[in-house]
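Complex shown without one protein chain; remaining protein chains in place.
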Amino acid sequence: MRAHPGDYELVAPGTLPAVLSLLAQEPGGWLPIAGGTDVMVQYAAGELPARKLVSIWNLPELRRIEVLPNEIQIGAGCTYTDLREHEVVSREFALLPIAASWTGGIANQNRGTIGGNIVNASPAGDSLPALMAYEAELILVSIRGERRVPYTSFHIDYRKTRLAPAELVRAVCLERRFSEYQGYARKVGPRRAQAISKVCLAALARLGDGVVEDIRIAMGSVAPVPLRLRETERIVRGQRIDPPLVQLARRTAAAETRPIDDIRSTARYRAAVGGNLVAEFLGRLSAGKIKG
Amino acid sequence: MSDCPQGRSKCEMALRVNGERIVVRAYPMDRLLDVLRGELGLTGTKEGCGEGECGACSVLLDGTLVNSCLIPVLQAQDAEIRTIEGLRSDSRFQELQEAFLELGAAQCGICTPGMLLAAFHLLTKKPQPTIEEIREGLAGNLCRCTGYQQIVEAVAEAAWRGTAV
Partner (left out) sequence: MKNGDIIGTPVSRKEGRSKITGQARYVDDMALPGMLYGATVRSGIPRGKINRITFGPGIDWHEFAIVTARDIPGKNCISLIEDDQPCLADGTVNHPEEPILLLAHRDRGLLSQAVRAVSVEYDPLPAIFTLEESERLSEIIWGSDNTFKTILIEKGDVDRVWEQADHIVEGEYRTGAQEQLYIETQGAIAAFDTDGRLTVWGSLQCPYYVHHALKKLCGMPADQVRVVQMETGGAFGGKEEYPSMIAAHAALLALKSGKPVKIIYDRMEDMAATTKRHPSRTRHRTAVAKDGKILGGEIEFTIDGGAYETLSPVVLSRGAIHAAGPYYWPSVRVRAKAVATNAPPHGAFRGFGAPQSLFGLERHMDRIAEVLGLSPIEIRRRNFLQPGQTMTTGQRVEEEIDLGKLLDKAVELSDYQAKKQKFTGENQGQDCRKGIGIAAFLHGAGFTGAGERHLGSVAGLEVTAEGTPRVLVSSTEFGQGTETVLCQIAAEALGLKYEDVGFAQPDTAVVPNSGPTVASRTVMVVGRLLEWAARDIRRKLTSCGLLGEGYSPEEFRTACRAYAAEHGPLRSLAQYQPPDDLVWDEENYRGAAYAAYAWAVYVAQVTVDLATYSVSVDDFVALQEVGRVVNPVLAKGQILGGVAQAIGFTLFEKVIWEKGRMQNSQMTNYIMPTSADLPPIRVYFEELANDYGAHGAKGIGELPMDGPAPAILNAVQDALGVPFDSIPLLPEDISEALSAGAAKRSLTSPAKVGP
């Protein structure tokens, strides 16, 4: 049952500096709430431990996508719908709008934000494998200024990140250098929409003369954090894709996952499907079935 | 922006609901859903799950579809909110309602207001959706009675009539 709304404090300072100064006054004392698609669900279940919330929904500083010559910067407050509807994102970072389309229904895509997905830090976060594959960088901001950190090492453990207590994610930066890559993304959930993934994959590869020159394979829901399958990448990189390699990659990927049993699925299933999705990706890659 | 620096107590917030400016006294963390239903008596918006899963509480916030159970009312300040009560006079919405009625898209009726809002939002963005697009556009709205087929048919029919006019 829901707790009493009067037990919670919620403020909306309205600008990024005002939010940051509030966070700085009492580091860790305030929980930022953007679109509410995670926080309000916990609240509904009576399981929201934070009692003081600060709204960052629709802060103009967080809700824009800047296209620079070498990278794009996606404001952390951009919604999944914003991502799906952005032309450059769709053209150059297609895995991201695909992942955005997986999340919830349309109403949740209109409210859920990319920054929220990152800091909520669920291993099942839909957009996280894509960010891993693109080797995104995050711009973190606090009252003391900004810092840039690689996203691949942002998640430390289950729901633990490198974000400091008075810090916010301001933007996600993606380098514009994937025009030669072919991408593949697939979510396996309990149903086709409005589902929490059991396994989800985002992968990129660049082929030259039939040889895999570069490959990035990222997976969600198979470990306490979103996972890059480095070992699988290693055995595929520099190789020609043939059936034995696909089988080896399938086994390697399955072994590289660290899944658990929970109410949504089993560890064995997640590992097996993780391996299968990698095999499927490589199979399609070699068959030329993926559009770049 | 907020007149409510002490977020823990009830305070007055100005909302724009169905074209009207309304001042409500509520906790900032009160759900928009409860304010609409309880304070404003707009009971056409329903609660099905309280966790953003079923879409029965769908409303339009600045023209976008949202689940009002996941929105603290403070975040709805200054936004334009439209509920089913406020859409009754919209002729395109009426067309959709008629198609729902004729084609059997409403059974028990509890998901119907949310479903209509989701369909209206879809048709606003995509006046001529494919069947696949309708199924995707409505996937955030659960219906246990119909199996969705007659709903999908009604939305397709309304889209067709909308362009035929």
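A and B are the chain letters, set down in written order, and residue numbers restart from 1 in every chain.
In this text, a residue touches a chain if its C-beta (ideal position, glycine included) is under 8 Å from a C-beta of that chain, and two chains touch if they have at least 3 such contacts.
What you see is a predicted model; the values in this text were computed from it and never measured.
> Given that one chain is not shown, what are the shown chains it touches?
A, B
> For the chain left out of this view, which of B:C54, B:I81 or B:L123 touches it?
Checking each option in B:C54, B:I81 or B:L123, the one touching the absent chain turns out to be B:C54.
> For a quick check of understanding: of B:D62, B:E80 or B:E136, which residue touches the chain that isn't displayed?
Spelled out, the listed residue whose C-beta touches the missing chain is B:E136.
> Contacts of chain A with the missing chain: which residues?
1-6, 41, 44-46, 105, 188, 190-196, 198, 263-266, 268-269, 272-273, 276-277, 279-280
> Applying the definition given at the start, please give the residues of chain B touching the unseen chain.
37, 43-51, 53-54, 56, 83-85, 88, 97, 100-104, 106-113, 116, 134-136, 138-152
To be clear about the criterion, only the chains that are shown with their structure count from here on.
> Using Cα averages as centroids, what's the distance between chain A and chain B in whole Å?
The separation of the two C-alpha centroids amounts to 28 Å.
> Write out the stretch or stretches of chain A touching chain B in their complex.
2, 5-14, 33, 35-37, 40-41, 43-45, 52-53, 55, 57-58, 81, 101, 104-108, 110-111, 192-194
> Contact residues on chain B for chain A in the complex?
1-2, 4-10, 26-31, 50-53, 55, 58, 64-67, 69-72, 74-75, 77, 118, 121-122, 136-142
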